[in-house]
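Excerpt of the complex: some chains, original placement.
Which chain is which? They are A and B, in the order written, and residues in each are numbered from 1.
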Amino acid sequence: MSTSLQPLPGVSWFDISDPNSLDLDKLADRFGFHELQVEDCRHRPQRAKMEEYENYIFCVFKHLRNDADFTFEDFDIFLTKRELVSVHEPNSDILEKARLRAEQSKVTDIDKIFYILLDTIVDEYSPVLDRIADETSEIESVVLQSPEPKVLARIFRLKRNLIEFRRAASGMREVVNSLVRREGGLLSDKFDPYLRDVYDHVVRTTEFIETYRDLLSGALDIYLSAVANRTNEVMKVLTVLGTIAIPAIAISGIYGMNLKGLPFQDSPYGAEWVGGMTILSTILLLYLLRKLKWL
Amino acid sequence: MSTSLQPLPGVSWFDISDPNSLDLDKLADRFGFHELQVEDCRHRPQRAKMEEYENYIFCVFKHLRNDADFTFEDFDIFLTKRELVSVHEPNSDILEKARLRAEQSKVTDIDKIFYILLDTIVDEYSPVLDRIADETSEIESVVLQSPEPKVLARIFRLKRNLIEFRRAASGMREVVNSLVRREGGLLSDKFDPYLRDVYDHVVRTTEFIETYRDLLSGALDIYLSAVANRTNEVMKVLTVLGTIAIPAIAISGIYGMNLKGLPFQDSPYGAEWVGGMTILSTILLLYLLRKLKWL
């Protein structure tokens, strides 16, 4: 086996950055991995999972892709008693980050590297959560000020992202939980506090996701009630306008009739009288509507 | 027993493509199947289920019918220590697909054939999920652009299909889960990784169904808020039109009155004066409404 696969020289950690490479088959053959798991590495995406065998543990972790696109990718790890094999997409930067951490803290234990990889993957969730928090706050303030359809589109896009995120995070929670609860076996018990720490992190993540979902539902409710309100306001304007216009229209209509016997018809101050009457009845009507709490 | 029932010559796999055929009774008699299970094969549809007896396992699996109609059908399997009996509808193509797979990989083990049948059935879910994914995306984009009642009908039809699908898939999940958790017995433990793989597949399917349900609910919310928005828009148009018309109507009404003493009544430029007045008061009114944030 060429050492080119080994991120840290001298440590039996093998990294395969192309799931379709033949190296994976070779390693699987050498360490006795099941053909189905090799297939799982190649047929992506898989659900987050942990499978324990006599000789090795196989894990599928979900990590966020670098770009801001909210897509999750698989990061597969085989852990035997003495070796670790990691399989991932070519463009993942998890590997590099974990390698650096391991190098800096001079880690050579295979199970410590396993922990570092898992921790690095889960740590990547935090900046995304922060971005979601910001987006949610912004939506909440925008929706109260100007409930436009484009806010709606933002709400639904974020909601879709949260659905995606929740699926990945709750899968990870299950996996880390079964890693914590595992009795004895390949990972020594001294890692339990560390795994529990990662578990806390994942649980906190899922809790925040639920919180943001609740807040977004709230924002949608605000949106809908704001639109209902606005319709109501516009209706009122229409009614006030109508109320102002109606006396003018009715009275001017009456005096426009080719009839005899209308009061003030022949008075020289006819216009003033009728104008006054119109203004008066408009005011009276508005007052009445307000009094009856209709406006 | 005629070998015509045997899809693979020399393998004790018996296939009955008509649940009402007498062959089923004969086989049930020969291998000691319970009368209730034979009844279950005939009274369709049943729920997906797995029943373990001393001598055999009886399973009802749910598979999608070939046509694009989202109807599920039962696929019944009896598995004894040495024989497998499959019972299905005449028009099912699961049998043929599984037979080909078994033939190509030269499988003669009865329990491997059991796995292949189950896997083929679950594999058939994927293209349907993809079709649902496409339909959901399309609905989502259509609903934002033109919220017409016919999109609504599509949303509800898809929702109904998802309800159906979820019922079948969550039944299958339970069944495959109890197959995985089964200790010892008729299926040897070496199939556990394969069954777990199928289990992962079914769980992923149910998760996707939930995701699509969430997205469809979102689409319905978009639809409703889009309609509310449009009503709001139309109301505004009505109000603007009213606002434009009212001064014209009121003023022209006033000057239509058979009264004396109206200003400009006898001026030769009366029309210009009054026209100017009308236009001015319309602009003023629109400005006022905008200023008061009523429009």
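Here is the rule we use: a contact is a pair of C-beta atoms (placed from the backbone, for glycine too) under 8 Å apart; a residue touches a chain by one contact, two chains touch by 3 or more.
Since the model is a prediction, treat every value here as computed from it, not as a measurement.
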item	value
Overall copies of the shared sequence [whole complex; 2 in view]	5
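The rule is simple: only the chains that are shown with their structure count from here on.
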item	value
Chain centre separation in whole Å, for chain B relative to chain A (CA means)	23
Residue ranges of chain A touching chain B (in the complex, touch as defined)	34, 36-37, 40, 46-47, 49, 51, 149, 152-153, 156, 159-160, 163-164, 167, 220, 223-224, 227-228, 230-231, 233-235, 237-238, 241-242, 244-245, 248-249, 252-253, 255-258, 262, 264-272, 274-275
Residue ranges of chain B in contact with chain A within the complex	140, 144, 193-194, 196-197, 200, 203-204, 207, 211, 214-215, 218, 221-222, 224-226, 228-229, 231-232, 235-236, 238-239, 242-243, 246, 249-250, 253-254, 256-263, 289, 294-295
